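Removed from the display is one protein chain of the complex; every other protein chain stays in position.
Then we have subunit A:
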C-alpha cells in the first residue's frame, strides 16, 4: 500500500565502512522512515544502529549510497538536515553542574530559539516531561529516567520534524521507560517522525515499524507483527516434564526439530521448526504461546545454538548436597556519605542455583553485587562466598569465585591467547595445568583462529566467549555475572546461557545482576532491588503470579517488576503522561 505522505528519510544502497579495509558497519542498506510513527531501529550492539542514526543527522558521510532527509542529501545539505531534526545521542550532553532550567536555556541558545518564545516552549516541555518541579535541580542529581526526559526536552526545543533517539531506554527503570515511550508516542500524533533505536527486542514489538539490523545488514523492514507472525503456531510453553528444567532444555535443543528454546520460570519456551511437535515432547504439557519478536529474530537467523555445553562437560562436579550456602548475604548495607546505596540486603544462594539481582541502573544491585565479590566493603552486615567470610578470608573466597562483567573484564590490548594466559596465571595455576586449561578453553570456545588478535578488536559475541573462558579458567564454585549479556545478539545470549545452565547442572552457583527482564527468567530465584532495598524475593513464577490481575492474565517479568514497585510504595518517581 502506498502512503500518500512521502518518506521523511530515504536511505539508498547505503554502505559505511570505518577504515578502507574494515568490514562494513552498514552494508548496502535500503530503508525509509515515515512521518507520524515510531520506527524502531532494532538490533544488538555493534549492529550499526548508532552509525545509521549519525548518518541520518549528517554528522557522518556515507562511504557509498545516499541518505536523504526531507529531500536534502546529508552529504551536501547537512545544515538543512540538522535544522529539521532533533537528535538525542546515547549519552545526551547534559551539563551535570547546571540546573534543569539552565540546561534548557543553554540548548535554546545553541539551537537559536528566539528569546521571546522561550517561556512558552519551556513551560510546555516541562509540563510534557513532568520536570516542572525540578527546574532548579542540578542535572547531575537527576535519576536516569529524568535525565533522559530532560535530554528529550532539549532535543525538542525547536520542534523537529524528525526525532532521532539513540537507545533512550538504556539505564532507565521500566516505569520511566514506559513514560518516555508514551511521551514519544504523543509526538507522533503531531506528525513527527521518530526513530527509536534499541537493543531490547521487546521494545521492538511496540513500534509501528521496525528496521532490524544485524552485523550491518538489514534483516527485516516492516511492521513488527509481520516478522513476529513468522513463528506463529510454532511457539509453545512446555511444562510437566520429568527431571530438571535445564537438563531437559539442553536435551531438547539438541533435537533437530527444535529451533530455539529458553527457560521461562519453571517452564520452557520452545520454538519448533514445524507445527507438529517432535516425539520427545510426548508426555509433556504443551500450550501454544503468543510468538514474540525475539522468537522470530532467532528463527530468521536460523535458530538458536544447540543445548550441549562442552564447557560444562569438562568441568568437575561440585557436590550439590553441601548444606553450606554458596553465597550468603546477611543484612548487607552500604552508605556513601548519607546516601544509602543498599540497605539490609539478605539472601542466601544454595549450591547449584542461579540467583538474580534485578533492578534498574542505580537501584543498588551493583552495590550489592560488589559487596559480595569483595570489591566494596559493606558498611554493615556480612557476606560469605563458598563458606569464606569476605572480610577475613577475602583471598580464599576470591580463589573460589569467577567474575565476569560483560563490558569490561578483558585487557583489550592483549591478544586472546595472552588474556587466557594472564587469567590462568593470576589464578595461580601451575605451568602444566595452565597450558592444559588454556588449550581446553581455546577449543571449547573456538577461539583458535583469533588467538593472536587483540581482544579489543573482537566482535562482541567473541568477547563474550573470551570473558566467560577467562572467568571459569580456575573452575570456580561460584560465578558472579554482572549484566552478562546486555546488548549481545540473541544467539550469543543463548549460547552463553547454555554454558551457564550446564555449569549450574554441575553444581556451580551463580549470582547474576541484570536489568534485562528475559535474563531474569533464567534465574531460580530473584531479588528485586529498587532504591537500595530488596522489595521482593522469589522465583520468577512467584513474582509474575503476584502481578497477575484481570487486566494482565499473563504478566511479563517487566509487568511484574512494575507492579511490585507500585505495591512496595517505593514509587516516588513522578508520573508523567499515561502508562501504556
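In the analysis below, a residue touches a chain if its C-beta (ideal position, glycine included) is under 8 Å from a C-beta of that chain, and two chains touch if they have at least 3 such contacts; residues count from 1.
The definition used in the following text is that contacts and distances are computed from a predicted model.
J.: The chain dropped from view, which UniProt name applies: "Na+/H+ antiporter subunit B", "Thioredoxin family protein", "ABC transporter permease" or "Molecular chaperone IbpA, HSP20 family"?
T.: Per the UniProt record, the undisplayed chain of the complex is "ABC transporter permease".
J.: Of the listed residues A:387, A:425 or A:459, which contacts the missing chain in the full complex?
T.: Here the residue in touch with the unshown chain is A:425.
J.: If I consider the whole complex, including the chain that's not displayed, which of A:480, A:496 or A:516 touches that chain?
T.: Going through A:480, A:496 or A:516 one by one, A:480 is the residue touching the chain not shown.
J.: Who touches the missing chain here, A:191, A:412 or A:449?
T.: Answer from the full complex: A:412 touches the omitted chain.
J.: Mind pulling the subunit A residues that touch the left-out chain?
T.: Subunit A touches the chain not shown through residues 370, 373-377, 395-396, 398-399, 401, 403, 405, 407-415, 418, 421-431, 434, 454, 480.
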